[in-house]
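Here the complex is missing a single protein chain, while all its other protein chains stay put.
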Amino acid sequence: MKYARTVAALLLSTLVLACVFRDQLTPVGYDHQDRNIPNAFRSRQHLLGTDALGRDRLARVLEGTRVSLVLAPSAAAISTVLAILIAGTAALAGGWVERLTASGIDLFLSLPWLFLLVTVRALLPLNVSPMTSAVITFSVLGCLGWAGAARLLSAQLSWLRSRDFILLARASGCGGFRLLRRHLLPNLMPLVYAQFWISIPTFILAEANLGILGLGVSEPLPSWGSLLRELDSFSVFGWNLWQLVPLALLIAVVSCFHLLISKGEIAA
Amino acid sequence: MTPLLALNLSASYGGKSPVLSGLSLEIGRGEILGLVGESGCGKSTLALAILRLLPVKNAYVEGSIEFNGRDLMLLSEGEMRRVRGKEIGLVLQSPMSALNPALRVGAQLEEAWRVHQRGTKDARKRDLVSALANARLPHAEEFFRRYPAQLSVGQAQRVLIAMAMLHHPALLICDEPTSSLDLVTQSDIVELFRELKTKLATSILFISHDLLSVANLCQRIAVMKDGAIVECRSTKDLFFDPQHPYTQQLLRALPAVPRFAAKAAAANS
Partner (left out) sequence: MKTTASFLLLWISTLLTGASLSAQSANELRFSIHSFPKTFDPVLVDDDASETIRYLTGGVLIRINRESQRLEPELATGWKLSRDGRTITFTLRDGLRFSDGTGFGVADVAYTMNHLMDADLHSPTGDAFRVGEGKIAVKVLTANQVAITFPAAVVGLERLFDQVAIMSQSSPRKEMAVLGPYMVDEAKPGAVIVLKRNPNYWKVDSAGHHLPYISAIRLDVQPNRDLELIRFLRGEIHFINSLDAEYFEKVKAENPAAARNAGTSLDSEQMWFNQVPTAPLPAYKKIWFGSKSFRRAVSEAINRNDLARVVFRGHAQPAIGPFSPANQFWFNTALRPHPYDPTSARARLAAEGFYWRDGALYDSSGNRVEFSVVTNAGNRYREQMATLIQQDLSDVGIKLNVVTLDFPSLIERITRSFNYEACLLGLVNVDLDPNSEMNVWLSSAENHQWNPRQTSPATDWEADIDRLMRAQASSLDDRRRKQLFDQVQAIVWDQEPFLYLVNKDALAAIRPELHNVQPVVFRPQVYWNIEWLTLNAVVATRQ
């Protein structure tokens, strides 16, 4: 197990390094179209071949990885903070507010989130740069993805709230968000960390799903979702094996995260 | 002279039969009042009711709590927060669960200080050191950095007492502060309370099911049964001339030897 975690950590850090030094690794930018060699097989110039528009696949995979690896944790952070605030407010207020929040969370979880996401995305302004659209997509994911974490945190908070030390903190004159921040949160942190790490791969996959539908990050910026769309026609014949690289990477990264999380949970 | 605290309270949890039914009690300034009664008679409820923390436990309270010339029942939640910890301190029964397991000793004390005080790091340090000294605890850096799990039960209880006494409250409510401690530690803690009272002129409401330690410490004892005070007299009177059948029953239950001790204690005061 420990060996696997080391490998996972190594793999992730190699990937991060490759993303940082992507300009050195690839001859052309991710959006450079060489229209004379679309769908090329691997060559010395293009280590993973080119996509349908003649763009270097390696450059696109690295750029897409960078986008996903930077933005997915940010989305995870947004959703975790939202979950803390919502669950925390409910726990502090107690009574009908807490009951209302609990049913609100249940309602939110039962919503067809993909549909919701598509609707929200359709309402966004059209004239945004691809990078902004990527940020918006992940922010929307983050803003919509808090409910699961909130439910877990709520349960933990309502248990914590009945503990003596919280009673004592109240008896010392502590209340409101101070109580949440200074007394509840430190006890919540292990769970919060776990939620954060777990939601990173979730958001990567969510964006990939959106991308497969063509509703993810906009062209020419790649993301794992849009890279995976290449596999749409994979079931038919004559595919290029190197098209599988993004899928392999996605599976590898998500598994790495899960390995590292399981470690985190044991430590907590 | 008006008493520090005079209350008349009724309380019930979620519409069930009342836990406190028209309970009246007075505590004088600088007085240690013992409150005894069997488990489940509403002693802890009373402690929380004085601090107006019962709504947290979904309880309904009515009546009046005259404290230092005003009725706490009429204060807003914000004003009440300034009373808690600052004017009235609380010590709970089980020290290990009353300390926040995720915070170091130093952080907990600092936090308790910050709730009511603003000031420089030095001022804070000075207050914390003196509070620890009052509770006869070491005030070394190493001690500040410990987590509650790294303390002995006695140390933990002293930390809680130091925290409760940090702002020199006029009233200290101790809810069974010794019942989870071994005998030696128990007597240490009782001794500490006596010292605090003398040194800081704090009034103490000492709640316990243990008549002996109460008698050891308090001038006056109130006996509680079924949510009301059945008898409240000086320790001597209570021991020599118990009026209420329940008090008599309590006294009969005491072992023989400690009765002498109790009498001796009563004679001393």
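Should a chain be cited, it is by its letter among A and B, assigned in written order, with residues numbered from 1 in that chain.
One rule holds in what follows: a residue touches a chain if its C-beta (ideal position, glycine included) is under 8 Å from a C-beta of that chain, and two chains touch if they have at least 3 such contacts.
Everything numeric in this text was worked out from a predicted model, so none of it was measured.
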Which displayed chains the hidden chain touches across the whole complex: A
Full-complex contact with the absent chain, from A:11, A:28 or A:53: A:53
Which residue of A:13, A:43 or A:129 touches the chain not shown here: A:129
Options A:17, A:97 or A:213, residue touching the unrepresented chain: A:213
Interface with the undisplayed chain - residues on chain A: 31, 33, 35, 38, 52-54, 118-119, 122, 126-130, 133, 209, 212-215, 218-220, 228-229, 231-238
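Here is the rule we use: only the chains that are shown with their structure count from here on.
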Distance from chain B to chain A - Cα centre to Cα centre, in angstrom: 50
Sites on chain A touched by chain B in the complex: 94, 163-165, 167-175, 178, 182-183, 186-187, 189
Complex interface listing, chain B residues touching chain A: 48, 51, 53, 56, 77, 81-86, 89-90, 92, 94, 97-103, 111-112, 115-116, 160, 163-164
